[in-house]
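Missing here is one protein chain; the remaining ones are kept as they sit in the complex.
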Amino acid sequence: MPIIPAELVHANVSLSIDEVHQRLLSGRTLLDHTADHLLEVVGVLESYGEVLDAYSRNLIYQAEHQFLNPLPIFKYLDGDLSPAKIWRHLNHDRINFEYAEYCMKGMLWHGTGGLDAYLDSDFFAVQCGSVIAAKSRRDPLLSLLKLVAPGFLPEQIRTAATTHALGQFWRVMSDLFLDLAAAEREATVRSIADVVDFIKQGLVAAAANPITYAVRIGDRQHWILPPEAGLTFLVDVAVPYVEAVFLRGMPFLGTVSFNAQAQQISPDQAQFAYGALYADPLPSMGAGIPPSLLMQDMYRHLPKALHDWYLQRGRGAGDVRVKICRSFQKSMFCVTNAAINGTMPHPLDSDDPAHQAANAAYARAWATRLSAGRTDCLAAG
Amino acid sequence: MHRIPRLSAALPLPLQLTWLIPIYGFSGMVLSLPWATGWIKRNGPRPAAYLNLLVTLLAVLHGSVVIRMVSELGPQHLEFSWFQATDLNLRIGFDLSLTNLAALELVTTMSLVCQLFALGYLDKEWSLARFYALVGFFEGAMSGVVLSSNLFVSYFLLEMLTLSTYLLVGFWYAQPLVVTAARDAFLTKRVGDVLLLMGVVGLSAKAGSLEFTDLYSWAAHARESGAIGPLGACLLGLGLIAGPMGKCAQFPMHLWLDEAMEGPNPASILRNSVVVTCGAIVLLKLMPVLVLSPLAIQVLLAVGSISAIGGALVALAQVDLKRAFSYSTTSYLGLVFIAIALQKPGIALLFLFAHGLARALQFMSVGSIIATTTCQDLTELGGLGSRMPATALAFLVGSAGLVGLLPLGCFWCYGLIVHTLLPASPGFVAVFLITNLLTAANVVRVFRSVFLGPVMPKTRRAPEVIWLMALPMVSLAVIVLLLPWIMQRIDPVPGIASFPLPVGLGVAASGLAGVLVGCLLPQDQFWSRSSQVSLRVLQDLLAYDFYTPVIYRATIVRLVAGLARATRWFDLTVVKGLVDGIGRLSLVTAEGLKLSVSGQLQTYVLTLVLAIVLLLGVLQWARIGI
Partner (left out) sequence: MLLSSLLLVPFLGTLVVLLWPGGPSPQRLRLISIAILALQLLLSLLALLRFDGSQSSLQLVELHRWLPGIGLDYSLGVDGLSMPLVLINAALTLVSAVITRDIDKRPRIYFAMLLMISGAVNGAFLAQNLLLFFLFYELELIPLWLLISVWGGANRAYAATKFLIFTAISGMLILGAFLGLALLTGSVDFSLTPVLSERLSMGGQLLLLGALLIGFGIKIPLVPLHNWLPDAHTQASTPVSVLLAGVLLKLGTYGLLRFGLGLFPEAWARLAPGLAIWAAISVLYGSLAAIAQTDMKRMVAYSSVGHMGYVLLAAAANTPVSLLGAVFQMVSHGLISALLFLLVGIVYRKTGTRDLDVLRGLLNPEKGLPFTGSLMIVGVMASAGLPGMAGFISEFLVFRGSINVFPLATLLSMVGSGLTAVYFLLLVNRAFFGRLAITPPCGDAQIDSRLDVALAPVAPRETLPAIALVTGVVGLGLLPFGLSRISDATTTAMSLVFPGVS
């Protein structure tokens, strides 16, 4: 048996169900407060905010201006066709919008929550019908497709609707994370608890924001997600997003075999555990690991303090994107923490035993799911 | 003044530079290196993809210019000296015949289409540059194989294909099943390659030149002149067919194609269409040499028949979308093997064209399905038809191009081969028709379970794939639809329709029967197994590929592992034990010696002197003795 130098291998302790449960109920944050943690979380969320800003703008641009475009060659250029921009695009000196589409696809495919239910409603079918009718009047290809593949266009419109909704969601989150960074610079946010609280306040404030989406065809506005549908930020978009991206996720081709005979992937999507809170940071930037794109985007927008902090650790710039992934996972636990706190059925300090029991059951359900995730990242240095 | 050879002076520049076409692919690999190795860290890897697309486009264009010129000037031959020493002369030769060039265009066009498709399929892939580097390498090697006029070059490039297959299957190296799949893919092909190398080395030593034309004239006289005995010819033939057997995934060396399905789908497209074609083309070029060995021909026929029907049967029992078609590839290449072995090279080539394009299209639609549904389990798919029209179209056209029913590519091939074989070998006609039937049943079965039927949880939200995948798919579908016309142009004499109507009807009838069977087959549902014991045994036998992996493990793997363990035991116990024992006996102070450095030196000098004295004594004695 060879002797492995102990300092080369390291494992952090995961949180138990009871520990998570207890922390959620007591209002203690999942991530303990240290100066390093604060730097990591706020710094990573700041770069994430920058990236989300670009993602959000592009998703909204795609949904509004590339709607049902069969050859959306310039969909990542946001309408700016200057040679400089095209060159940057060709040189791949750009944000990886593919990752934003990947998250959108995850949301669409897992299909949970209010937005998804709306996309199956008769009301949506009616809206869809009028949009298709308007659009295919001027487009022979679409009218042909409408005939031979009646399911095609509604599915594309559902995709566009999800794209737009995710764009709106990220708009809010981007502003929130950038505000958080500003607040930390102004020293109004000084601890991890403040961070969680700040995000919670932001989510609560945006909770009832309406989610709407309309496209212009000719000179008429067509509603796809009309205000009457009553879709709102938190329950109809944020919660499905957390379910699809943070929790379930999609199996990575780089770590899971899709071979049907190997049966590595559950037939039940609800059993999936590939999301951001579950993923293994170590293979980041390897082959077949889509979040590598996000890590690269954040790497290009790191605030200086955090960048320097990374350079002093591990391999410095050599493994910076794995370190970003770790910090990102920590910050996503903070965001989840805030979301759970914000959606607790009753205030934590309530004295009513019924309230307490409801809170406990809610916290227990979350603890069960979260404790299977990579809570070990919370203890990582 | 030196006289410039007339021929080369007459050749236009694009023809003289045809050797560049394989180089384009290889240069794509080199161009990708800055991104693939991570030297460029801040920007993403896409420029590598664009550069590869560009050089591949260049290869396609150059190839089409060469085709135009060759169809005017007639076939040409290019030759360069590579290595010459004593009686060995290894040359690089390219035959610019229309069939070779058509195969070249198939390779480069498929590579281009696949690379475009991959831009969409792998849009979230950070190791994109490595993928394109490997595809460039792949394309370069394949372009060389189809042009090669020389067995040495063919072997050289076939091995490079083995290497790039290994690296492409191993692309997602962190995935547990890939670890074993890449290894097995390499080793299975390597077995074929080593056997082929034995044949190549043997031929080189016997025949001298490795140019195919020289080999043909050598083979024509080898038997009479006694250059090779019956046993030698037999072994030679078996060695030579082993390489193509491995490359074309024929029984029993078909295992790798199944495992290779762990690799990225765009690479699967290339593997199932053009890589196997390259293997068959090498076999085609070897055929005039193989007539030396009747046994090798018999083996080819047997292997081809078993692969054709066995592969089609195994394909029918797969629940995995990719594997359902990869076994079908084995099956079709089995048919090509039969055609080659029965000396029908023209039909074999047409078959390869028709199959390659249609199969690629089929695999593209498979890739679209996987990309959209994150799933390749047939039992979890369903109801995609109306929402994914481009994918459904590609699937239908691709499948129709493979099955002998509608008048697309393979139908005409079936008609030709059935017509030519009917008088002499009706048995093989049956193999062809049964394979057609089984293939038709398979595609109908898969179509039903993927595109028809109820919507499943994983197919509930299934938008059509993005344009980067849809566009190459639709374009290729158009090409497949136009294929009969292209085939007619490649092989105008006697024409692809030169078989009587009844034969065509017979082929169509077998296809139709297959469609009916496919419609009636019960659909797989969550690993349903029949309750009837005999049926269940059969079902499992086919689903697990006749237990080939198990058989391999029980025989070859076990043998090699056992021999390795025995050698290790022998090495540790006998050899090392003996050495240590002698050491202990001769060096009484062995323990002390280990500790003291000076002690060792002294002993060394002492033994040296002693031994010299001893040896001299022995020599003296020997001298007297002599």
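By written order: A and B. Residues from 1 in each chain.
By our rule, a contact is a pair of C-beta atoms (placed from the backbone, for glycine too) under 8 Å apart; a residue touches a chain by one contact, two chains touch by 3 or more.
Note that the structure is predicted; figures quoted are calculated from it, not measured.
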{"item": "From B:Phe94, B:Phe117, B:Tyr155 or B:Phe395, residue that would touch the chain that is not displayed", "value": "B:Tyr155"}
{"item": "Option touching the unshown chain, where B:Gly170, B:Pro463, B:Pro484 or B:Gly504 are the choices", "value": "B:Gly170"}
{"item": "Chain A residues touching the omitted chain (full complex)", "value": "1-5, 7-12, 14, 255, 280, 282-286, 314-316, 318-322, 374, 376, 380"}
{"item": "Interface residues of chain B (partner: the chain not displayed)", "value": "37-38, 82-88, 127, 155-157, 159-160, 162-163, 167, 170, 173-174, 176, 178-180, 182-183, 186-187, 190-191, 194, 197-198, 201-202, 204-206, 560-561, 563-568, 571, 575-576, 579, 583, 587, 590, 593-595, 597, 600-601, 604, 607-608, 611-612, 615-616, 618-620, 622-623, 626"}
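Rule of thumb we're sticking to: only the chains that are shown with their structure count from here on.
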{"item": "Inter-chain centre distance, chain A versus chain B - centres from mean C-alpha coordinates, in Å", "value": "42"}
{"item": "Of all residues in chain B, those that touch chain A in their complex", "value": "41-47, 50, 123-127, 130-131, 171-178, 261-262, 264, 318-321, 323, 370, 373-380, 385-389, 392, 457-458, 460-464, 466-467, 471, 526, 543"}
{"item": "Contact footprint of chain B on chain A as seen in their complex", "value": "70-73, 90-94, 96, 98-99, 101-102, 108-109, 111, 145, 148-152, 155-156, 158-159, 250-251, 253-262, 264-265, 267-269, 283, 285-290, 292-293, 296, 300, 317"}
